[in-house]
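Presenting chain A:
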Amino acid sequence: MAVKSFRGGAHPPERKDRTSGLPIEYLRGAKSVVIPVNQHFGAPLQPLVKVGDQVKRGQKIADADGRMTVPVHASVAGVVKKIEPRTQSNNVDGPCIVVEADGSDGVDFLAPLDGFACTKDEALARIREAGIVGMGGAGFPAHVKLAPSKPIALVIANGAECEPYLTIDERVMIERPGDLVEGVALTMKIVGAPKGVIAVEENKAHAVAGLEKAVAEKGRGFDIEVQLLKTKYPQGGEKMLISAVTGKEVPSGGLPMDVGCVVQNIGTLVAMVEAFREGKPLIERGLTISGAACASPKNVVVPIGTLVSDLVAEGKVEVTEAELGRVIFGGPMMGTAVPHYAIPVQKNTSGVLLVSKKEAEHYVEHSCIRCGRCMRACSCRLSPALLNQALVAGDWEDAEKIGLLDCVECGTCSYVCPARIQLVQRFRVGKQLLRAKKQKEAQNACK
Partner candidate 1 sequence: MKRLWNIFKAGIIYENPLLMLMIGLCSALAVTTNVQNGVGMGLAMTFVMLFSEVIISIFRKVIPNSARMPIFIIVIAAFTTIIDLVMKAYFPELSKSMGVFIPLIVVNCIIMGRVEAFASKEKVLDCVADSLGMGLGYTWVLVGIAAFRELLGNGTVAGLQVMPAGFEPILFFILPPGGFLVFALFISLNIWLKGRMQKAAAKSAAKAEEVAA
Partner candidate 2 sequence: MTKIFIIALLINNVVLMRFLALCSYVGMTSDVGQSVGMGFAVTFVTVLATAVTWPLQTFVLAPLGLGFLQILVFILVIASLVQLVEFYLKKNVPGLYAAMGIYLPLITTNCAILAVTFENISNGYNFIESIVYSVGVSLGYLLAMVLLAGVRDRIKNSPIPAFLKGTPILFAATSLIAIAFMGFSGLVK
Partner candidate 3 sequence: MMKDIVKLGLILAAFAAAACVGLAFVNQATEGQIAINQEKQLNESLKGLFPEAEKFNDITKELTLADPAVKLEAAYLVERGGAPLGIAAKASGNSYGGVTTVLVGLGLDRRIAGVRVLDTKDTPGLGANAAVPTYFVDKTSKTTFPGQFTGKALSDPFVVKEDIAAITASTITSKAITKIIKASADAAGARLEAIAMAPPAPADAAGGK
């Protein structure tokens, strides 16, 4: 099998060995959960319950109209205690529904549905009703992604898991290859793609045999292939993955469907299968809890809304408090550093890293020495050093020309920078401002 990859990138230390051999633990007995109302990329939702209401597990508790919305479901059965702003994993205070488990075992799942037999609209409606979003990062509504306006030739299951520390996708591939393959097949069916690829980085090559076996057994005759990729960050970025697997590049400002691809996260695929087979909405997810300040690193599946602090209090996760230097929701390259760990696990939380003070070492920003490492590492082949210069100077025209809006914020440039320049952060701010600026200009033009 030819090992493929993309241009650029870097090799941060993997640190996956701490959890890669540990089977997934199912920790479903949360005493209370804090469920953020808005967990997807799109318009905000309205709570459907009020304080004091009794809710069942799987009951829809928030929803809204509109294409870019995905409902939220109660992940435990119990009583709604509060609806108030709480800090979410993106560091923003947002409305959360606090549900306290009351020991009742009420379940309110959807009716099972055969995804291979129903119509496309039915399938998409099911995916939306089950509250499924992209579980890798941004939380993009899955039903929108699976209804592309262009023909799709290829479905890629994103098994790259290029972020250091994280191993949950690897565990899913090893422990549930059948569900994963079924998910790929289901996606192919929905988007009408003739081919599917499960892309796996070389450091997870031991999962390949199982996957290939599952393809033969559970593939339902769909053309699904397992593809090995070189271990390199940010292979799991949608654009990089597409160019690694197909050699095609998503055009600037375009979407994967522009090159006939749909990329799905491993967790999302499995959740989709459950939503059809069991009618189970997205109320729990797998994630890796690791980091040097975590004495008991593990791969777990927990109800959405579980506070990490509760896991610690219950002794399911051990934290060396004296060592703790930084808490990261997500991976170390693209995750968010949060001020404490009393923060709920969300639909898009792929890991929680309790990083030690030593690992959390940070550096003062020095001046750029123009070594060009960032340019060689940039997965989008931009010129981060020049882009940074343009942004510092406020030269928006130049910044746009260099490709500010093409930046995928993978963080590789900041990672390799010997002067420790906060390139990505500046690009993020820049993108925000540039978009605002362009919007304003467009408005003025209309006037």
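Candidate selection criterion: all candidates are chains of the complex that A comes from, given by their letters.
Everything below uses one rule, namely that a contact is a pair of C-beta atoms (placed from the backbone, for glycine too) under 8 Å apart; a residue touches a chain by one contact, two chains touch by 3 or more; residues count from 1.
Bear in mind the structure is a predicted one, so any value in this text is a computation, not a measurement.
Within this complex, chain A is touched by candidate 2 out of 1, 2 or 3. Interface of chain A with candidate 2 (complex): residues 367, 389, 392-393.
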